[in-house]
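Note that one protein chain is taken out, while the other chains of the complex remain in position.
On to chain A.
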Amino acid sequence: MASKTPVEDVIREKITAALHPTTLEIYNDSHLHAHHKAMENSASSETHFRLVIASEAFKSKMNPARHRLVYGLLKEEMAREGGIHALQLRTLTPEEEERRRAQEAAPATQTKPAQ
């Protein structure tokens, strides 16, 4: 019972074990939603998460399949009362991640508009 972020720890463990991500960013946005109506009976400080995951496991999968893969790993945490209420996902392959970084580093050379 030592960890102050048990849900985040589980997210990290499960995703690392199953997807061997090259990038795994976990943002806990729960504080932004603490006064949101659906949270009024929740004591948990770990309800809203935003994840950026880059993994080979996403290769040749469309976005819905990638998201389902992650939802599947965290099924228990999402179904449990007081568990994860919202999970924002950004799922990339390592190649897509690299391209994204390159684009962010040199936005001026980008020909395609971002919006």
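The rule is simple: contacts are C-beta pairs under 8 Å (C-beta built on N, C-alpha and C of every residue); 3 or more make two chains touch, one makes a residue touch a chain; residues count from 1.
Here is the rule we go by: contacts and distances are computed from a predicted model.
Trainee: I want to check something: the complex is missing a chain, and I'd like its UniProt protein name from "EKC/KEOPS complex subunit BUD32", "ATP synthase subunit b", "NEDD8-activating enzyme E1 regulatory subunit" or "Monothiol glutaredoxin-5, mitochondrial".
Mentor: "Monothiol glutaredoxin-5, mitochondrial"
Trainee: May I ask which residue of A:His20, A:Lys59 or A:Arg80 touches the chain that does not appear here?
Mentor: Checking the options A:His20, A:Lys59 or A:Arg80, the one contacting the hidden chain is A:Arg80.
Trainee: Mind pulling the chain A residues that touch the left-out chain?
Mentor: 33, 36-41, 63-64, 67-68, 71, 75-76, 78-81, 83, 85-90, 114-115
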